[in-house]
Every structure is written in C-alpha cells, then in structure tokens.
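Missing here is one protein chain; the remaining ones are kept as they sit in the complex.
Showing chain A:
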Amino acid sequence: MNIDVAIVALPLLGALIVGLGNRRLGDHAAQYITSGLMLLAMVLSWIVFFDVTGSGVARTTEIFTWFETGTFRAAWAVRIDQLSAVMLIVVNTVSAMVHVYSIGYMHHDKSVPRFMAYLTLFTFCMLMLVTADNFIQMFFGWEGVGLSSYLLIGFWFDRPSANAAAIKAFLVNRVGDFGFALGIMGVFLVFGTVEFKPVFDAVLTGNVPPSFDFLGYQVPTLEALCLLLFIGAMGKSAQLFLHTWLPDAMEGPTPVSALIHAATMVTAGVFMVCRLSPMFEYAPIAKDVVTIVGASTAFFAATIGLTQNDIKRVIAYSTCSQLGYMFFAAGVGAYGAAMFHLFTHAFFKALLFLCAGSVIHAMSGEQDMRKMGGIYKLIPITYGLMWIGNLALAGVGIPGVYGFAGFYSKDSILESAFAAHSGVGMYAFWLGIIGAVMTAFYSWRLIYLTFHNQPRASHEVMHHVHESPWVMLAPLFVLAAGALGAGIIWYESFVGHHMAEFWGQAVHFAATNHVPHEAHNVPLWVKLIPLFAGLTGIALASYAYMVQKGLPAAVAGALRPLYLLSYNKWYFDEIYDALFVRPALVLGRFLWKGGDGAIVDGAINGFAWLTGDYLAKRFARLQTGYVYHYAFVMLIGIVALVTWYIFAFGK
C-alpha cells in the first residue's frame, strides 16, 4: 500500500475501529486511536506535500473500479497533485489538531467514542473529496462530508434545535447537490466521460461542442455546466441564498465548528472551482457569476456578523464572508490567491473557533457575549491566541517586513480583483474593502465584549473561569504558528514569483488570463488600502467598545431598520420558511387527503358504487363542492397537458 492511499485509509480505519468498537473500547482508547491515526496521517501528508510540490510530479493511484456501465466509468482513486496536496495538509493538520483538542474539550461528554468516530469519518470523506480523479468520487466525498456534518451538528440529539439544524444543513446542501448532480449528468452527456483528465483534455484541445440542449434551449456548453456545478459549490460553501444552514450548524460541538464549518468542509466549493479551473477558465459568464456571488456573500455575511451576540455565530458569519472572498478570487481567475486564502484561513479560523471553545469551556458553556466580559486576566493564553487569530483574520502587517497570514492572502485576493480591470472585478474589490472594515470591526467587538470591561456573568460562573488544560492549548499553538507564519512562508509559492512551478499542471490558467500576473503590478494605494481598511475597523471597534461605550446602542437605535435587518439575518429564514417549507407540508397534506383519499380512492369506490346505482346520481356526485376535488381534477389535467406537450414538442 503506498503512502497516498495510506493517508486516505488511516482515517477510515480509525472510524471503523472506533465506530464499531464504540462502548467496548472506552473513551480513552477511542481518543488515542483516532488522534494517533490522524497525527500519523498528518505527518504523511506533509511528506507528500513537500514531495509533490518539490518534484512537481502528479500521480493517481487507482484502487478499484466503482462504476462501469457502458462508457460511464469511474474508479475509486487517490489523485495527488499540488492542489490535492495543499488540501491534504489543510485537512489533516486541522483535523489532527481538532482531534487532540477534543480529548480535552469533550471529556465530560457521555458519547466520546461516537464523537471521535464521526470526526474521523468526516476526515475520510473530505480526503476522498479532495483526492478524487473523477466527478463521481468527488460527489461521494461531497455527500459523505454532508452526512458527517449532519451527524455532528446533531451530535447532542436531545436538543430539538440541534436536530433541526442538522436536517436543515443536510437539506440545504442537497439543494446544492441537486445542481452538482445535474452538472455531472451534463458533463457525461457532453464529454461521454466523468473522469477529470479526459474532460480537461477535451476542453484544452478545444474539443467541446459550443452548445448543447438543456431544457429545450441551446445553451453554451461550458457556461451551463460550470453554473450547474457551481450551485453545488454554493451549497457546500454556504454562499448567498444557500448560506442559511451554516450559522445554525453552530449547534454542533465547537471542535466540529472549527474543523468542518470553518477550515475544511465549507471550503470544498472553493476547491471545486479551482479543481475545475480548466473548465471555468473558458466559461467567462460563469466566472462572473462566481465573482458576483462571492463578493455579495463577503459583504452580506459581514453585515450580519456586526450585530450577532453568540460568539460562535459571529465567527460563523465571518467564515461565510471569508469564503466569499475566496470565491471572488477564483471568479476573477486568481486560483492561487483563492487557494492561498483557503490555506491560511483554515489555520486562523480553526484557531479562532477553538479559542472560542476554550472561552465557552471556561464560562461553563455560555456562548452569549452579553454574559461575558472581564476575563482576559483569567485566561491569558486563550486571550493572546485569540488576538493572533484576529490579527490574521483582519490582515494586519507591516508592508515589506512581516504580516500575519491573512495580510498576505487577503491582500492578494483584493489585488487580483482590482487587477481584473472589469466591472465585476471592481464590484468585488470595493465590496471586499468594505467587508474588510467590517471584518476587523466585528472581530474586535468580539474581543472587547468577551474579554474586557466589567464581568457580566454570574458570580458563580466567574468563580469557575479557568484556563484550558494543555491538551486543549497545545493544538492552539500549532494553529497559531500557522496563523503567524503560513502567509510569509508560502506567499511566494502560492501567489508570488514561484507560482508557476508551485502549481504545475494542477491549476490551469487560460492564455488570456493575466490576473495573477497583473496583481503584482497594481498601484500602491490598492496595495495599502486593505491594511488601512483593517486598521480602521479595529480603531472603530476600539472607540465604540472601549472609549465611548454608549455608542453601539445609540447607533443601533438611530439606524433601527438597518440594525434589525442585520440582527435578523436579512430575514432569510423567515422568507424560506414561508416560501418553501410550509407550502411543501401543506401541499403534501392536501395531495394525501385530497388526492389519494378523495379522488383516486373516491373514484375507485365510486366506480363500485356506480355499477349498482342510477346514472343521475353519478352526475350529481361529480359536483362535490369540495375545492380540492376540483383542484385535483385540474392536476390530472395538467399531467395530461404536460404529456401532450412532451408528445408534441419534447425530445
């Protein structure tokens, strides 16, 4: 068994041992087995990462055939190239750290083995996703991480809110997967294969029909396919309109939020767009859509983050917003910058979530920032690490000397957007700048509300506040090292001068795509404004929460409609509930009672009754006076119409 396969197989092994052994193994064995295997997988993935990025040789190990139906063929495979190698280290490093952290964080829980097994199962599915060499295995990983996410969000299954959030996450993701699946079908229809290599080769050699028939229209091939696939990415990465599940997903234990809902799973959409760069590069409209959706999400989620009171929800909206940045980077063609931000974000966002977990741990489970405050002296290590995470998120640094991780990655995204020199590029650039101000503002608002000023928790809670044990702090240091160093160390490789050798063939840039190159030649003010935006946000938050403490309430009062819009998350949940959820239930009940009960069975029973009765009564019976009877007859009419339509014009 080679090392690539081992990296993917080790988490599966852990999940199987601990998942099936469960109670018999006991808590400690479960923790040590899964964490041990994950640490091993982490070490192996770093070896593979340096090997692949050093040698530049990509490889695929095919394990066995999965699908073989006519020309529809797909194999279980492990594809290692620069792109998947980056994902391997992101996934396995954060996952290993979260496993170790969970030993401490979850030790009071009564279902430790189940938790560890789910985490490891998640890691396995995520690795299958990133190492796929065909669309179908990617879809396997895609839905597999959805399952793990569902199980982990609903981990505390006694809570109705956790169950609701878990189902919501699964269903909203399914809406995205609906698009993804249709995209895969379209790929097969057009290319006659679902394996990446032949598809990419066909695109790069220009061997693509310009259009194909979709829903009766001749649509441009690559545009349509990319847009369908992007719907999947929007679902998984919680982009605007399909974002509603992510904040609710915070019902899961905090380590889950760090691993799945910040560092890895939610970035799968960004990874997908980069993986499919050979297709997206030749679909300019689809790229513009990606840019607009990403930029809008970056702005929109940040506005909500400003007013939330739950510490985890603030970070969740921040994640949503940062994913938007990655998308618009990919949308303007700066895949390197998108992956770079994905990479650095994984470290500092996981760090922030785990710090938040440490705070929650210290505050006896409290998550509401209004009931915190004044604890920075009591948990100084967590406090310091939170600063590092936030400085990285806000993108603070000294140009030309040193910067935290986000300083490099976020700047290169904004520079790329500017360098696109297009309308959508400027839209993304300016929304990104405003977003950066808000990012810094809500990050420091979080720090001040959580750690500073007078304690607002009860005396008893304050009495128990304590620094977390070392098993929880040690992983935080590793992630903090990433937040401190990942930017400066890998800047040149991901987006700088060594970019071409670093990415090799893994990411494709069309000959007309000058964005990655142009991004280095933007005016000085463009290079400086992201930093300035971050510092402005920090200054504003400091003034509002440390100096002029009445200001936030006054502003909220003065701009009450805007405040309520933000506080209520732009009312998306309410709108979706009224538009989709309740109508589906009402319709289901109506079809059941009215359709199956009254009409179909009524017709059958009526038929029996007719044979022994008068004709006149039959006609009277048709006029039942019930609305649903008529409605149902109408439905049958619609079926007849649709049938006729397909008969006449279909095919």
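A few remarks follow.
We adopt the following convention: a contact is a pair of C-beta atoms (placed from the backbone, for glycine too) under 8 Å apart; a residue touches a chain by one contact, two chains touch by 3 or more; residues count from 1.
Everything below uses one rule, namely that contacts and distances are computed from a predicted model.
Considering only "Glutamyl-tRNA(Gln) amidotransferase subunit A", "FAD binding domain-containing protein", "NADH dehydrogenase subunit M" or "Amino acid ABC transporter permease", the record for the omitted chain gives "NADH dehydrogenase subunit M", by its UniProt protein name. The missing chain, though absent from the display, is touched by one residue of A:Leu182, A:Leu204 or A:Leu535; that residue is A:Leu182.
Interface note: of A:Phe122, A:Phe139, A:Phe300 or A:Phe353, the residue touching the hidden chain in the full complex is A:Phe139.
Checked against the full complex, the one of A:Ile167, A:Ile488 or A:Ala510 touching the unshown chain is A:Ile167. Interface residues of chain A facing the missing partner chain: 22, 64-70, 72, 76, 136, 139-140, 143-144, 147, 150, 154, 157-158, 160, 163, 166-167, 170-171, 174-175, 177-178, 181-182, 184-186, 188-189, 213-216, 584-585, 587-589, 591-592, 595-596, 599-601, 604, 636, 639, 642-643, 646-647, 650-651.
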